[in-house]
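Shown here: the complex without one of its protein chains, the others still in place.
Order of writing sets the chain letters: A, B, C, D and E. Residues in each chain are counted from 1.
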Amino acid sequence: MAAMERPSRRFRPVSGNVLPRFAGIPTFMRLPHVNLEDAADDIDIALFGIPWDGGTTNRPGARHGPRQMRDLSTLMRNVHHVSGLQPFELANCADIGDTPVNPIDLEDTLARVERFVGEIHAKNITTLAAGGDHLVSLPILRAIGGDDVGMVHFDAHTDTWDRYFGESRYTHGTPFRRAIEEKLLDPKRIVQIGIRGGLYTPEDKEWGLAQGIRVIEIEEVFDLGVEGVVREARRVVGNGRVYVSFDVDALDPVYAPGTGTPEIGGMTTVQAQGMIRGLRGLDLVGADVVEVAPPFDPSGNTALVAVTMMFELLCLLAECHGRFSKKS
Amino acid sequence: MAAMERPSRRFRPVSGNVLPRFAGIPTFMRLPHVNLEDAADDIDIALFGIPWDGGTTNRPGARHGPRQMRDLSTLMRNVHHVSGLQPFELANCADIGDTPVNPIDLEDTLARVERFVGEIHAKNITTLAAGGDHLVSLPILRAIGGDDVGMVHFDAHTDTWDRYFGESRYTHGTPFRRAIEEKLLDPKRIVQIGIRGGLYTPEDKEWGLAQGIRVIEIEEVFDLGVEGVVREARRVVGNGRVYVSFDVDALDPVYAPGTGTPEIGGMTTVQAQGMIRGLRGLDLVGADVVEVAPPFDPSGNTALVAVTMMFELLCLLAECHGRFSKKS
Amino acid sequence: MAAMERPSRRFRPVSGNVLPRFAGIPTFMRLPHVNLEDAADDIDIALFGIPWDGGTTNRPGARHGPRQMRDLSTLMRNVHHVSGLQPFELANCADIGDTPVNPIDLEDTLARVERFVGEIHAKNITTLAAGGDHLVSLPILRAIGGDDVGMVHFDAHTDTWDRYFGESRYTHGTPFRRAIEEKLLDPKRIVQIGIRGGLYTPEDKEWGLAQGIRVIEIEEVFDLGVEGVVREARRVVGNGRVYVSFDVDALDPVYAPGTGTPEIGGMTTVQAQGMIRGLRGLDLVGADVVEVAPPFDPSGNTALVAVTMMFELLCLLAECHGRFSKKS
Amino acid sequence: MAAMERPSRRFRPVSGNVLPRFAGIPTFMRLPHVNLEDAADDIDIALFGIPWDGGTTNRPGARHGPRQMRDLSTLMRNVHHVSGLQPFELANCADIGDTPVNPIDLEDTLARVERFVGEIHAKNITTLAAGGDHLVSLPILRAIGGDDVGMVHFDAHTDTWDRYFGESRYTHGTPFRRAIEEKLLDPKRIVQIGIRGGLYTPEDKEWGLAQGIRVIEIEEVFDLGVEGVVREARRVVGNGRVYVSFDVDALDPVYAPGTGTPEIGGMTTVQAQGMIRGLRGLDLVGADVVEVAPPFDPSGNTALVAVTMMFELLCLLAECHGRFSKKS
Amino acid sequence: MAAMERPSRRFRPVSGNVLPRFAGIPTFMRLPHVNLEDAADDIDIALFGIPWDGGTTNRPGARHGPRQMRDLSTLMRNVHHVSGLQPFELANCADIGDTPVNPIDLEDTLARVERFVGEIHAKNITTLAAGGDHLVSLPILRAIGGDDVGMVHFDAHTDTWDRYFGESRYTHGTPFRRAIEEKLLDPKRIVQIGIRGGLYTPEDKEWGLAQGIRVIEIEEVFDLGVEGVVREARRVVGNGRVYVSFDVDALDPVYAPGTGTPEIGGMTTVQAQGMIRGLRGLDLVGADVVEVAPPFDPSGNTALVAVTMMFELLCLLAECHGRFSKKS
Partner (left out) sequence: MAAMERPSRRFRPVSGNVLPRFAGIPTFMRLPHVNLEDAADDIDIALFGIPWDGGTTNRPGARHGPRQMRDLSTLMRNVHHVSGLQPFELANCADIGDTPVNPIDLEDTLARVERFVGEIHAKNITTLAAGGDHLVSLPILRAIGGDDVGMVHFDAHTDTWDRYFGESRYTHGTPFRRAIEEKLLDPKRIVQIGIRGGLYTPEDKEWGLAQGIRVIEIEEVFDLGVEGVVREARRVVGNGRVYVSFDVDALDPVYAPGTGTPEIGGMTTVQAQGMIRGLRGLDLVGADVVEVAPPFDPSGNTALVAVTMMFELLCLLAECHGRFSKKS
């Protein structure tokens, strides 16, 4: 009986052997573009963009991120060359377009994104989002987070600042402070990887550490090595539900120049891929890859890096979907 | 009864007041992306790409043209500011994706494109194509041309060369020689506008003139002015069926640097827009805008120019559609 | 006696024959950078930036405009080659830095800019502002406008839209609707030059025309020629106080690709320079040059064009200052 | 008998129908690269580069000009499309490489270039040089100039300044002052076309005018039109020997962004081509195209414009060569 | 006596102390450009380009590779800083230009390249080729390969796919499958280094492994380290004849963004240099460096990396030449 209710439609990427990878309308991973309303019963994992940068305090442009990421994502293929995972066989994946946003109204946008993601979540669909600046993680977590959710957070910055210009509580530097305050994340099960760069004040680090966040600064990343970081990250997040947020500025700017707040001295893509692969088997509730700002990298290399990280994450989410059988 | 069989679906661009213009999956003019099979009965004008540059003898990259043109086309709006024409009200327009192509097989590609366009044409749908290099006009004309079809051809080059490297009969320098030989165009009703640049031999111009083509070299364009060129072009093509082919290298390279064979000293976009507007009322059977090579203009300005020309042409095609009532 | 109260400090650009033009900290036109508080009594014309793009509905980046414009402004010299005007001899000009802004709070920014410009205005100093997106003209006009102020407005867009996304009243597409509603401009003494590009609806043009604004669309600009446009603009604004607002998208995108909403088919820099020169002798209360978005033109050519327009305007403002003798 | 001893070797460009234009080692116009010593008796017109920018007071990079110009020159063809002139049939043209230069020693370089050009001139070969900054015209004129030589000079700047930094007499702003002082040019037979941009002091224009130079500022260029400028230029230079110096900054920066001292509001390539064509029939002793600075235009469009101007000039030089029969 | 007839001409790079490195016509390593026919008896190692990308299934542009590589190769010097090898002293090296190609005919090009390389090989000259896309290795191997030839192959991809689009047997993804089928390589003596990236199907790896190819995926490269990879590579290729093929996409895209099929997570240039140096002493029959696509990296950094790899390889080839004394 369950079988009869299962997907009537099976979504798979358009093959590069039928339509060349540079051809066709670019969707994430060359998956079908479907409307959430029409296809909700069929989708296991929804890929979508959040084209917004209203929380950006320095270089804007992340609103253009999803489009460039879709373009470059057409270079992705079907089988992970190390794990052998085949995400499009393990789960029914689709591109459901972009969330609604309001480019000139921050609070309106937070509400729109939360509502959109909430609808996905209500249908038991796993989310894989492409930013947008890092503030977009907040409405996602408002929709799918909770105090039982841990987080593996790749970033140059902790994004746990409090205020900006005295008054502003919502910027791309504050999402996780707000998320912790709102009980959308369990701070003791948060690990932040790759943190670096000058501080405004010596106290910048204190609040997060006081909440129990485990911060692995970039120097410790290099000391521990990929395996050591993975071990520590898995220890911190444990067995419960986990969200993964990947800010491309975790990477050294040579890999991701197209971003809002570059910090030199970051990790390599090889290290980042190794760390994501090391998260295999965790109970992942969703993920995002954020802060791709195309105007600062028209070559598209930053977006290529970002969508490869999306593919790495998708492999894990798809396997996780099978194992935890969200739909049946 | 006819009315009942008429389009059940009405296609209109996504409004920029609902989804910002930089958001969403980029289709031509933000129109719905539909499959030809599903929607043939509903469509009046089909927009599609031909992502191919296998006929290019110098700088390749036009295979990437349609995707960048779709991206930039999201800046287009609904109403022509001079004529007041509203193409999306006058005709049911849709993006039907890209034609099949084979990036490493020239003859196979010519066959695939011809077949694809033939199917559109068989359903009485007007075609507006985005190249691709200029050789793509040949399979289009094989599908929709005939010895009763004239052509308004904007270009720096006549594209009526015979052979290349001794043997090769199909390059982006030969489509209109082949088309005339194959009786897909009436040479006496062809006008070529903007021709310029050094010649290989003094005889380069002879064949076309001998066929009766009216060549308006760029110097004559400047002498006649926009109105004079329009008058002459209308005189040449007369009242019969007319195809419009717009090679972006007709424009000066400052307007269209992203192209395969730039020639300095070309026309301005203002002049080109004026000339296209002057074609209003002709019996247009289709049009193309070709030779956008994004790797040579990552800024997208060339593509913006090209899609604005597509919008100019779409206004004419849509009005023409209404007047000649292809579907009823 | 007047002499005794006159400026003790005389501000002049650093000579390129002492410090090469590529050297030194870049201020507008290589003028001294002074604090308004310290130097208010000495300054006749204040140049400043408004580094903000919170009103931008499409491509952001104008917040980076003032810095790139300062950089390129170091290429400016002292004497206008046609009029012979020497702005730095006619008036005491200085760079007073950037206005306060809040990159993530629109209303807060409008208030900060208005207050800053208000202080300048209160000291009888003429303002020449570098944007920033076009919404920055609104707080400037709130500080210095009035129903006796006309405007010469160079732009591709009327910027008199009403709302965006249903609710948003303040975007870079609405400043002059708000300004007219708030009686900061006399609509019957507004002339808009260079308007073009597709419309959202056929009604887009109506509101402005109903207020009495004189719109010279780009086609009419080409028909009238520079002299004709100047004659008409002077007729419209008459003898009273006039503000000049120059949006770089009035120019064709080949001259100003680094902008938020490019529209092809615009005016040339030669035409724009001719029109500005034609405004000589008007009673100018201030001016701005806006919508330079450096991420879309890292070459700096857009900024070079913009600062040359600032120099053209400065010549007029400086002469005007002398004639109307605001300080004595 | 002398005829029998005439060129045993005939130099022609490699055909694009044998080796594609993007292939092969790039020489000017795809001509053979020969050593002056070996081939002096065979050459009528020598094309060479002067890779040097030691006279540049602002943005350097013109030392890289000749190489990029050679690269783009491979797009040139054989027959002028308007005049029908075939320069490679009219004269034996060759690429003789670059002059010696010393990148860190100005005076040494002036001597090296003068000696190199002097050797060419001694063999009765016409020179067509690719700069390099504009100071390179001085050693060329020292080799081939004289008080019977007039000049048609396209430029945004008069390049007749006296000193820089108090002491420096040789910069790219001074070559023609030095040339006149050294009696290498007859100032009364010099016409400068396209001059514009702010002045350092009101006196900047005086020295040149006092010498009798005819300065056609850009505004007058637009007033006179191409034909009027040509008429005036021919009147000024008369029937005697004439040198042509083309600084790419004569053009508007949209056509030639890759240059050291861009000035907006310049001429178009169409206008420049028209003016060069109008010089047909003059007794030309040589020409140069200078100030291409590739680091400021990696796209190569500036170089493409520059080499097309070289081709335009080469047509005139080749015809002139035939008519004035320098070799026999 | 034979010795006396040996090279009358000794080819050495033009010194940077005589002609600056940015000056002069760019040949590979600033070596003399000679015709094969004229100089065959003098040449030990021939450097040449194969300006062709007709086998490219994604981003074209490698046809422009040789020219940009020549340009950047002028930065190379004479002595290897680690090994002390002086290739230009050990062997007579020259730039013999580009092979013939036909940009629009794949099979014709394969034949032209094979013939050209065959002529070189017939004269006992070692070949060092600059691509072009990777399909160019096939005609090279047809000229110089055999079932006694092993290969060290640096690449992100195995390039042993079978067909493309059902029918096409020759693309840049198939050269080594064809070469093995044609007995141009001994698969058991092939080592592929750096393989990575998503697979189309789980079976992608099987064919090559079944032939006995040793594939060292990038993860194993990082595990083994440079020394370990070198040891394994030498074990695989043994003492017989060996060809080296270096695809720049073996490198991480930050080092080589200008390529057709970038894959993130690749090796560094330091690792690649170390591995090439580790091949010293092998019996090398030739080498190529391929897949440089300049339109995707106008900065030239990719080409700089590629030509430095050519210099590394040239040191080995030159030493090998001396040791195996091909000419005597």
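Keep in mind that, in the parts below, contacts are C-beta pairs under 8 Å (C-beta built on N, C-alpha and C of every residue); 3 or more make two chains touch, one makes a residue touch a chain.
Bear in mind that the values here come from a model prediction, so they are computed numbers and not experimental data.
Undergrad: Among A:122, A:209 or A:264, single out the residue that touches the unshown chain.
TA: Residue touching the absent chain, from the options given: A:264.
Undergrad: Which of these touches the unseen chain: C:23, C:122 or C:209?
TA: C:23
Undergrad: Tell me which residue among A:57, A:92, A:273 or A:308 touches the hidden chain in the full complex.
TA: Final answer for the missing-chain contact: A:57.
Undergrad: Going by the contact rule already stated, which one of C:127, C:192 or C:299 would touch the omitted chain in the full complex?
TA: Once the missing chain is taken into account, the touching residue is C:299.
Undergrad: Which parts of chain A face the unshown chain closely enough to count as touching?
TA: Considering the whole complex, chain A reaches the absent chain at 57-59, 164-166, 195-202, 204, 217-219, 222, 252-254, 257, 261-262, 264-265, 296-297.
Undergrad: What residues on chain E make contact with the chain left out of this view?
TA: Touching the chain left out of view, chain E contributes residues 15-18, 20-22, 75-82, 84, 86, 254-255, 268-270, 273, 299, 301, 304-305, 308, 311.
Undergrad: On chain C, what residues meet the omitted chain?
TA: Counting over the whole complex, chain C touches the hidden chain at residues 18-20, 22-27, 33, 49, 51, 63-64, 66-67, 70-71, 95, 97-98, 100-101, 103, 298-299.
The criterion applied here is as follows: only the chains that are shown with their structure count from here on.
Undergrad: Provide the C-alpha centroid distance between chain C and chain E, rounded to the nearest whole angstrom.
TA: 57
Undergrad: Between chain D and chain E, what distance separates the C-alpha centroids? Give it in angstrom.
TA: Measuring from centre to centre gives 40 Å for this pair.
Undergrad: Using the touch definition from the top, which residues of chain A touch two or more other chains?
TA: Answer for chain A, listing residues that touch two or more other chains: 18, 20, 22, 63-64, 103, 299.
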